[in-house]
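A selection of the complex's chains, in situ.
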Amino acid sequence: MSNSYRTEHASDSMRGRSRVTDTPDLHAYYRELEAVSATAFWKRANEIEPWEPITRYSPTLWRYDDLRPLVLRSAELVRPEEAGRRVVVLINDSDAGRQHTAAVGWLFSGLQIMKPGEITPAHRHTASAHRFIMEGGGAYTVVDGHEITLEGNDYVLTPNGCWHDHGVFADGQISIWQDGLDIPLMNALETNFYAVYPEERQTPLHARDDSPLSYGAGGMLPAYGPAWDKPYSPLQVYRWATTRDALYNLAKVSDGCPFDGHIMRYSNPVTGGWALKTLGAHMQMLKPGLHTRAHRHTGNVVYNVAEGEGYSIIGGQRIDWKKHDIFCVPAWTWHEHVNTHKGEQAFLFSFNDFPVMEALGLYMTEAYDSNSGYQSNNGSGS
Amino acid sequence: MSNSYRTEHASDSMRGRSRVTDTPDLHAYYRELEAVSATAFWKRANEIEPWEPITRYSPTLWRYDDLRPLVLRSAELVRPEEAGRRVVVLINDSDAGRQHTAAVGWLFSGLQIMKPGEITPAHRHTASAHRFIMEGGGAYTVVDGHEITLEGNDYVLTPNGCWHDHGVFADGQISIWQDGLDIPLMNALETNFYAVYPEERQTPLHARDDSPLSYGAGGMLPAYGPAWDKPYSPLQVYRWATTRDALYNLAKVSDGCPFDGHIMRYSNPVTGGWALKTLGAHMQMLKPGLHTRAHRHTGNVVYNVAEGEGYSIIGGQRIDWKKHDIFCVPAWTWHEHVNTHKGEQAFLFSFNDFPVMEALGLYMTEAYDSNSGYQSNNGSGS
Amino acid sequence: MSNSYRTEHASDSMRGRSRVTDTPDLHAYYRELEAVSATAFWKRANEIEPWEPITRYSPTLWRYDDLRPLVLRSAELVRPEEAGRRVVVLINDSDAGRQHTAAVGWLFSGLQIMKPGEITPAHRHTASAHRFIMEGGGAYTVVDGHEITLEGNDYVLTPNGCWHDHGVFADGQISIWQDGLDIPLMNALETNFYAVYPEERQTPLHARDDSPLSYGAGGMLPAYGPAWDKPYSPLQVYRWATTRDALYNLAKVSDGCPFDGHIMRYSNPVTGGWALKTLGAHMQMLKPGLHTRAHRHTGNVVYNVAEGEGYSIIGGQRIDWKKHDIFCVPAWTWHEHVNTHKGEQAFLFSFNDFPVMEALGLYMTEAYDSNSGYQSNNGSGS
């Protein structure tokens, strides 16, 4: 859906908007309404029906240089069995961010750390979760009895309502990953349930890595056993090697997207849809020197720099980034990306709430059409 | 989906919950996190991951005896061309209600009034709207060029993104209807667009009432012309006579639902799904003297008493109602209904956000299983 | 899908067609191929890849004046418990019709008769069945425990795999209905299973007529109990009064279809799709004096004149019809309909294999565009 809501000469003084002038009679009337749990629509109409969305969130950058030492420190300060999960939570630089414990929109994100031999106790919740592995080795997660090993730049799912516990094998390394959840949305919708598993950890019910070894091959699906009927992907981890090769292959045959370079969606192989019902994710590759055109869309995005360096211009504000920096694009905010390296690709992992937008018929997008598609001269460099 | 999230002996002091004791070191650490737009998960974990949903809304009753004179007065105080729409808005008795201009949850509701010969200017918005006609005659709405006449207890749609204008023919009567919209949700999701139509009113493009005359017959669909591919029902008004007869027929062959008596869903005849993508509606019939059992569910409901008298017990609180009273049931709140009349059916119209719950996989329900299914002795009478 | 397969100057002597000249060497080669269960493609290519479909079936008329006495006689000659079902089968006037026991295409049709107090033993089969009630009163069918009463011009389902037995109550009348099944298709696909119920008749498990009383109202669906998940309509009988009124209403607001007048599809109210997975049905109304334009389509149709008189031109051949006459239109054959009465509507019931065409992506249609859309002057009369 593109944005087709533009009204010519839009103004709150035009017909079709609330233009009532307050009078003493009206003030008295308003008090009467208030007494019976009511109000007058025209008092609030223009505020609650804006011409277009106005985000409550700010573009925010979280530098990994800042976060990493603090994440490591958390491993000294609290134990996982006390903390539930040892996570440093990213808070958007806005009142809404602080109020809703949100990175942007109704999205939660944090950096979780585990040391060799540690585990987090098994639990589940209505909130959906996914992870992007930033550092370490020998980490694993067990999701509804499926044990999955985790490596750098892998993308891994913990779907809504699945039991899960995580750990690092005793011979592994300190591991750090980015969590993404829709906890704020679940609370906003008043649908957030939580439960603790009867045991500290699940006993795996399947061979290790059975999910990626069964569902990870392009276009091939197992043709026996019960049909997969769960509302999330049976492929529970997307390996970095596969993802990166997919982008390199795509770049051989396509010019990419004007707004995002070469970008691919982590998809459910048995439906082609999003891997989770309420959270989506992409990996995109920006060729050396690429400066994309600006656009905006409904829905919110959190980025994690998988490889490379560059900057993005978000709502007119330049945000410089390098490996494992995290930043966000709020809803309906113009944004464009730049790979400043002349010789290397940049890779941006990102996650979003687009599945919610699409499920409710609310995804809209618009290209920036002034200034050849760039927000400003100083932004677009030279 | 039923509620299967119950943890045995749930307590915030158990493993799997945050149980960190604050120390001066931790306090210093928290300040460092705050300086880089971060916080510690374990500080907020138990709050943002409750064991089950805790609604921010209150059961609220709006008596039509209170509202009606105020609604009539609005027709004297402001003109529709000034007000946009002349609507008395129902505000939930809670901070959340006042903050979000909400009747309950992310649902907006109000009573709109139009006098003979009046019109409201044509416009559209991302918010979906539907109406329940409470009083009057000779009212109409035009939705994307389809003109629809409106009668008492009809249920009528104004889908997301459709141009619409309303009016009462010059020989009609003062008309009052209840509007339901998801304006609060659209603002919460930052997806609310609004536009004013170039003309004050649309020119109908089809024969009057072409929608109900084409799509209103049970099981029969027109078999020519372009296939209906819009994300909402082609049947844009559901007539009271049809709805009432459907319930009488259903009652001949079914005992009904233990929690809701005989209840039917307004459905899209070309998909069987909800008529709108984000708003749902039901009509239910309570037999004389019926006292339903209590249950609760995610999602929010606003009721309008179409016929009859009785009471509901909502979150332990008794709310007495009669014709055209409006009340609400907040998310995950126990509720049961009673028809106190010994000889007449009671009919409750209601609308809800269940399509959102279902689209996101979040609809859950639970039966009240103590006390034979009733919340209390004094509530269940005798 | 419209027909876009037309090749300019199509000829079997053009490039892309088989144009091999036989030689003695080739003949010897063909014998060698035959010895190893093979043949040469180019020998058969043009025959098995025709430019467009060539039906094996003929337009056929079955006059009710001819059939009715013979159907009545069958009730004297054999008893239902001997015959299984006492049905006079309609055989297409073509070799294919006789070979496959088909009315047209892979469709079976017959006239079934039952006398008061008679029953047919309960059984089921992979073939789907539906019925159009032509005469009588007090007939019923029991389908998977749902008992349904039958009246004139009702359309009633016996879905694939459902147990069914029929009967006429002792105080009823001799009843005749048209059966439509896809027995020939099930045999062609080698998927035809058959089973006899352990008892002679089923015990109804639900209140009589629970299906039409629960699902028969336009746009209203029961909102409790288990969700309907079967691959056929929960509405198992479509009453004539509803169907006729639906067409009258439609005619108030629409000009109808150029090829079919006002035509409606019997649809599954919980999906909007066909009522059965492999058989479809329509009722259409031709206004007095209407002469529709000609078109053709893949898929086969059997018509039963519900009311009125007129004629159809099918593949250039005029077929005159009156009440309860039956005729067929073979696949990809031009056809147009005429209501010759100047004052009365004509109603044509019809059933088809369009659901198969659509499920396999094979439904194609084409308008006759010469001669103002009529096949010939003598056909279009005057």
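Think of it as A, B and C in the order they're written, each chain with its own count starting at 1.
By definition in this document, a contact is a pair of C-beta atoms (placed from the backbone, for glycine too) under 8 Å apart; a residue touches a chain by one contact, two chains touch by 3 or more.
Keep in mind it's a predicted model, so treat the numbers as computed, not measured.
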* Asked: Which copy number describes the whole complex, given 3 displayed chains of the same sequence?
  -> 4
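Just so it is clear, only the chains that are shown with their structure count from here on.
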* Asked: When every step has to jump to a touching chain, what is the lowest number of steps that links subunit A to subunit C?
  -> 2
* To do: Find the chain most remote from subunit A, comparing centres computed as mean CA coordinates.
  => C
* **Distance-to-centre winner among chains (Cα means, whole assembly as reference)** => B
* To do: Mind checking subunit B against subunit C and telling me if their interface is mostly the same residue numbers on each side, over half, or mostly different?
  => same
* Asked: How many angstrom between the C-alpha centroids of subunit C and subunit A?
  -> 52
* Interchain centroid distance [CA atoms averaged], subunit A/subunit B, Å -> 30
* To do: For subunit B and subunit C, let me know how many angstrom lie between their CA-based centres, rounded off.
  => 43
* Listing for subunit A: what residues touch at least two other chains? -> none
* Asked: subunit C touches which residues of subunit B in the complex?
  -> 206-210, 213-225, 233, 235, 238, 242-243, 245-247, 249-250, 252-254, 256-257, 259-260, 263-272, 275, 282-284
* **Touching residues on subunit B, where the partner in the complex is subunit A** => 3, 5-8, 10, 14-20, 25-26, 29, 32-33, 36-42, 44-45, 48-56, 60, 62-63, 66-67, 70, 73-74, 77-78, 81-93, 97, 101, 105-106, 108, 110, 121-127, 160, 183-184, 186-198, 200, 231, 277-278, 298, 300, 330-332, 356-357, 359-362, 364
